[in-house]
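Sharing a structure here in structure tokens format.
The other protein chains are all here in position, but one chain of the complex has been omitted.
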Amino acid sequence: MLDTVLFYSFAVLVLGGGILTITRRNAVHSAISLIVSLLGVAGLYLLQAAEFLFAVQIVLYVGGIMVLFLFVIMLVNLDDAAKVREYNRQWIVALVAVAAVGAELGYFFHRGAASFHIAETAAAVPVAVGNTEALADSLFSEYLLPFEIASLVLLVAVVGSVIMAKKRI
Amino acid sequence: MHPVTTVHYLALSAALLLIGTVGVLTRRNIVVILMSIELILNAVNINLIAFSHAWHNVGGQVFAIFVITDAVAEAAVGLGILIALFRNKETVQADEIDLLKW
Amino acid sequence: MNPFSQFFTSTDYLTIIPAVQLALFGCAILLFDAFEDFLFGGPQHRKRLVFGVLAAEVFAGMGLVKQQMHLGPDGLISGFGGSVTVDGFGIFFNWIFIVAAVIVAVVSYKYLEIAGEHHGEYYSLVLFAQSGMYFLATGTDLVTLFIGLELMALCFYVMVGFLRTDKRSNEAAMKYLLLGAFSTGLLVYGFSVMYGLAGSTKLAIIANRLAALPAWDPIVFLAMATTAAGLLFKISAAPFHMWAPDAYEGAPTSVTAYLSVASKAASIAFLVRIFMGPLAASRAAWEPVLAVVAVATLTIGNLAAINQTNIKRLLAYSSISHAGYMLLGLVAGNETGITGIAVYVMVYTFMNLGAFLVLISLRRKNIIGEDLDDIAGLMHKSPGHAVLMLIFLLSLAGIPPTAGFLGKYYIFLALIQTGHYALAVIATLYVAVAIYYYFKIVRSMFAGEETEKAPLATSLGLRLALGATGFFTLAIGIYPEPFLRLAQTSLLR
Amino acid sequence: MNFLDLIWLIPLFPLAGAVLMLLVGKLLDPQPPSDVAVAPGVGQSGACAPHANHAHHHPGPLQNLIRLICPGMVLVSFIFSAGAVWQLAHLPNRLHQVIQFTWIAAMPFHMANGHIATFQVDWGFLLDPLSSVMILVVTGVGFLIHVYATGYMAHDNGFYRFFGYFNLFIFFMLMLVLANNYTLLFVGWEGVGLCSYLLIGFYFHKKSAADAGKKAFIVNRVGDAGFVLGMLLMLSVLGTVRFTDVNAALRSGQFPVEAGYGVLTAMALLMFFGATGKSAQVPLYVWLPDAMEGPTPVSALIHAATMVTAGVYMVARSSALFELTPVAGMWVAGIGAFTAIFAATIALVQNDIKRVLAYSTVSQLGYMFLALGVGAYWVAIFHLFTHAFFKALLFLGSGSVIHAMSGEQDMRYMGALKKKIPVTHWTMWVGSVAIAGIPGLAGFFSKDEILWQAFSSPKGSTVLWLVGIVTAAMTAFYMWRLMNMTFYGQSRVKPEVAAHVHESPAVMTWPLIALAAGSVLGGWLGVPKLWTIFGGAFRLFPRWLAPMFALAGSETEHPASTEWSLMILSVAVAAGGISLAYYLYSKRADIPDRILARFRPLHTVLYNKWYVDEIYDFLFVNGLGKGGGSAMAEFDRTIVDGGVNGAGWLTRTSATLSMWWDTWIVDGAVRFTSFSVKLLSYPACLLESGRVQTYALFMLVGLLAFLGYYVAR
Partner (left out) sequence: MDQHILSIVLLTPLAGLAVLLFLPASNRGLIRIWANLTSLAGFLISLPLVFRFDKNLAGFQFEEHFDWIPSLGVHYHLGMDGISLLLVMLTTLMGFIATLCSWSAVEDRVKGYYAMFMLLQTGMIGVFISLDFFLFYVFWELVLVPMYFIIGIWGGPRKLYAAIKFFLYTLAGSVLMLLGILTLYFQHYAQFGFYTFEISELMKLNLPLHMQQWVFWAFFLGFAIKVPMFPFHTWLPDAHVEAPTAGSVILAAVLLKMGTYGFLRFSLPLLPGASIDQTIVQILAVLSIIGIVYGALVSLMQQDWKKLVAYSSVSHLGFCTLGIFSLNPNGIAGSVLQQINHGISTGMLFLVIGVIYERRHTREIKEYGGLAHVMPRFATIFAIAMFSSAGLPLLNGFVGEFTILQGAFEANRIWAAFAVTGVIFGAAYLLWLYQRTMLGQITNAKNLGLRDLNLREVALFLPLIAWAIWIGVYPKPYFDVLRQPVTQIVERVRPGYFDAPQQAGWQAKSASDPKTGAPAPLARKVGQSLSPVSPPAAPPAILARNGGVR
């Protein structure tokens, strides 16, 4: 029951934050709303027994968003941003299309809920170790390779953003 | 009240996905578009975590970590490019960058 | 005994040798670049870094050879608990990447020097992107594939925007990144659903699980549709193609070449892995979807190319249409079709690279050299280039005895074999449309009058690369047997 | 010397002459440098005189070589022919065939009855009584006309060219008559058409001449199409085109007349259609009068004596076929009779001396077909034979007149020439008497025989006879109108011409004399059966041809008195015509004008040749609204402006339509396709708006469509 209440609360946080993110005229407000939304997601992680990710989400991700936020401040003249049009010309079409996709997704989940029943009833493997430990186990054995690649990804991200952002290299 | 099932999480994630999509499609400010993309990736993460929970394996969580990594990397590079763009064009409005067309 | 031995055996290592080589050399180049003054006396000698790339490719190639020699009895080596599987398919595609990377590397320095953006990071990005591709071609785990894709994509975002002072380059990179990220979102959403259905990220397990579900299961379809949206974006299939012309046009031409060839090849490999792997069981559901996409891609690519006056953009549209042909191979989906894709990718590599190389030669100081007018009268100015370009264009159009014919031929073959007659007819008719715009270039080259007299840019690397692409474009067409055998090794087991 | 086995050489002599002339003739007969015809108003200076087309130049000494070679070749042919015919007479079956090689050696085919036969055509020659008559006529008369032409053409440019064509014509004509099968006959058939084209258009700087040549060729082609189809039908039914085989098949009794084989009738009519083209019968006669644009020797040789009779020869050659198809025979007779009287009416009022003769020729050819139609094949050939003499004579005579008159052809500007050109006069007098049908001269014998056969043959009828006799009267009248207007009465010669009137040189008059002799004597080879006193020798002609026409001569029995009276009637009619002409044109020259005034509409119609050319123009040539003119000049203009002369108004309209169709519909469809592809390429481009979010929207729409596909499935 508590789960349910918490789920819905977080859901409101997530969706509300999301909606605010995309509707706030001021980009800084958007960023703050995004943080709210991300926090909601973090809450959901907690609900789903993904404690490590919860931590990662808050520490890393939200921190990362702060970076974004700073960039925004660095880049955009807020006064100017407040004056220009917020949405582009195609927003109605876009909304209709998104609504249609939403309806279709609803249809799919409605029709296909059964496909997940197997997942629901999967034999519960007792969690012998803590979440973080299990994650680490998995990450460094089964997912060792992606982990290594991820390091390259981050390297490229660093190099790339430096190349792009620096005036002279 | 129904118990919260995986499908609930899916619905939530789908809703977030759509919100992010709306953001990508309608907002003019590229920074906000990047934020919307973060929303989309978070929707994916909700999915992954929910499935991970349902399947009682951590594969989904690990996947989510990589998605987060990717989100960060993309954001970094995206902002880098944005800076380069801003330096040349003095704008961050998505529909004002249309030098290349047709 | 090494404590890591259970996670990182020599077999595991064997499966990733080339990627490791590439990544290490990439890092090394970064370092060398950082100390260039100290190491080789200044930025003017930066082009020596090309040798770093070449060395990396040599090692990567040796790695591939080693892998080839150690293929198991079932024709594959699996490593990292099934995260990566080296098989003929992967090796074949990696050779393509090597070819593309070598050619791009040796022709880039001149171009970048002229453009004033010759930096060492470029070469490491080429290598990092290639190691991403490596995992696209060999990955058998959703996570590996995903992260490999991102590695490649990120490198390309940066490379597309490499001309940082050029508005068009900025814009191209920005667009590519925004759309790329969006498509990644869709793709990974599909992956998450797939994971949800199977409870695992290993393709083999997913395949087993999905095979148990009905072909028309809605959630499978959902997973397929979102995954497809992401993947089709990468190969620039309609209606996910729209980034391509802009990105191709804005990017440095050498990057465009790399992007249009290697990135597309890697993505198509990825696509084949997913659709012929986990999604194979629901072929009935996706075949018509992909068929429509393929036709739409052909249509958009060919039609839009007709009006172009910018050769680069024209070639961009043409490469969209080529994606359509490759997709048709997947639609046919039998052995011939897969071989056809492999053959197509192979010939496409040479001919498309070749065409872009000619464009690179046209880029001179103060001359962008991308417009139809810029190539006008090329026959007078440089008959060699003109004839080579003609060969590439003929090949792109699929006129025998050039390589391109063989690629198209295989696709038609597969379509006919699987009874897709209507698709075959459509595909063939678009050959005629394609001729029309390719010959706009030919016409300009041979019948037009020169607009300027400046000699073409040239360098040793460019000459060698042009020669090699020209040679292979003709050789595959005239004596295709060894190349076909090579492509046939790529059959998925 | 075995001439019989050398008959294949007969055509080759003139061919050799032709080849020689056309290849090296120019060396023998150098052309004057200013031999360029330039339209008025064009040209750089006075250096090119506008009257260059009439420039007389004085021949070089080598020209005499041509005079020797070309007629000489024909003479050699004549000698070989005569030798061969002489030897043929000694063969029991009077048939000799030389097959040199297989010409068209094509493949087997299925005949109409499902049997397999091989389509092959010999390069072979057949000498039998029929072809022997023809080769003698062709080489004999041809030689005389050659000789005449050496004089007549002496001052023309392109002397060598003329003789080259002339010899070539003889070659083809000999091929035509010597061929042993229809297809080889067709070679000659087309070949003479070609030479006719070349020779009519000899003065090719004259547009009217070039037009006439083209008209002749194309009208002939129309007939040829029928001939070709007839041949194909023959192959299909009989499996062969070789005369001997065809005749043997047809006479084998497999196709009894009673059974009424429609296919044979079709075959015969198709052949006959071909003949109407070549032999200038209704409806395809229109080219012949125009063909008079050619030099006069050409008119004499080709358009009177030989080529135009090819149709007669061909039908006679196919007698076995026509025997089996009474319906076809009826058509032949009917068309022949109609043509005879029709052309005669036109000839009554023409003023151009050559045109009178041209219509006369058409009329006489009508007689021949009349004879063929009623089954009197030998008579047709007989008339062909006699006609060759007197009509060639008349043409050459008229040529001599024209020569004397410095090119004047209009009889209204002649008169009283008898004294000035006596030889011409006397020879033409003989010819005119002969054609009029006065006993003792050639024309009488053949024409009277035709009339008699038309009356008495089982296929004949009183109507046909009546038409024939009326035509005979007209013939006598218009010929003597010609004689009177030309040689007698008051001189109307223009003064500037009158000074130069002179008799032609001997080289021209001697052939006239020779032909006149032929016109007198030729008829005596076939005197009427009634004239028993002359005995068999004087019926050599029917006897000679008898083996050819198995059923010929089987006329129904009539009392001799009937025949005598008819004969006397025809002579009377002829005499009447001559007298009337004398009275009207020599004695009371004012009457014709009054008659003309009285019957102006009729005269106009006749003068304008029943407006057939105009009707054809109206129908086939786009002379719409221009054809009504009454003056010759206007008529010419009609043709000139007609453009597709002889090809036709319908043709032209349909060609225009086709062209329109091709441009706008067929090619239009192509261009529309490419246009629409190009058009469609704009939306494809415009999708690329450059706005990144539009791109994203399209991606979403793509996804939407994917999912929608599942939903809507």
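Things worth noting here:
For clarity, chains are labelled A, B, C and D in written order, and residue numbers in each chain start from 1.
Heads up, the rule we're going with is that contacts are C-beta pairs under 8 Å (C-beta built on N, C-alpha and C of every residue); 3 or more make two chains touch, one makes a residue touch a chain.
All values reported here derive from a predicted model rather than from experimental measurement.
Considering the intact complex, the chain excluded from display touches C, D.
Only one of D:I99, D:L569 or D:L680 touches the absent chain when the whole complex is considered: D:I99. If you put the missing chain back, the residues of chain D touching it would be 4-5, 22, 26, 35-39, 42-44, 48, 53, 93, 95-111, 113-120, 122-124, 183, 186-187, 189-191, 194, 197, 201, 204-207, 210-211, 214, 217-218, 221-222, 224-225, 228-229, 232-233, 235-240, 242, 244-249, 251-252, 254-255, 643-647, 651-652, 654-656, 658-659, 662, 666-667, 669-670, 674. Residues touching the missing chain, restricted to chain C, are 379, 383, 394, 398-401, 405, 409, 412-413, 416-417, 421, 424-425, 428-429, 431-432, 435-436, 439, 442-443, 446-447, 479-481, 484-485, 488 (touch as defined at the top).
Heads up, the rule we're going with is that only the chains that are shown with their structure count from here on.
Across the two candidate interfaces, B-C and B-D, the one carrying more C-beta contacts is B-C. The distance from the centre of chain B to the centre of chain D, each centre being the mean of the chain's C-alpha atoms, comes to 96 Å. Separating the centre of chain C from that of chain D, both taken as means of CA atoms, is a distance of 78 Å.
Shared interface positions of chain B, defined as residues touching 2 or more other chains, are 6, 10, 20-21, 24-26, 33-34, 50-51, 54-55, 57, 59, 62, 66, 69-70, 73-74, 77, 80-82, 84, 87, 94-95, 97-102.
In chain A, the residues that reach two or more other chains under the touch definition are 88, 90, 94, 97-98, 101, 105, 107-108, 116, 119, 122, 142-143, 146, 150, 153, 156-157, 160, 163-164. Interface of chain A with chain B (complex): residues 1, 3-4, 7, 11, 14-15, 18-19, 21-22, 27, 30-31, 34, 37-38, 41, 44-45, 48-50, 52-53, 56-57, 60-61, 64-65, 67-68, 71-72, 75-76, 81, 84-91, 94-95, 97-98, 101-102, 105-106, 109, 113, 116, 119-120, 122-125, 127, 131, 134-135, 137-139, 142-143, 146, 150, 153-154, 156-158, 160-165, 167.
Residue ranges of chain C in contact with chain B, taken from their complex: 142-143, 146-147, 150, 154, 157-158, 161, 164-168, 170-175, 177-178, 181-182, 184-186, 188-189, 191-193, 195-196, 199-201, 245-246, 249-250, 307.
In the complex of the two chains, the chain D residues touching chain A come out as 691, 693-694, 697, 700-701, 703-704, 707-708, 710-711.
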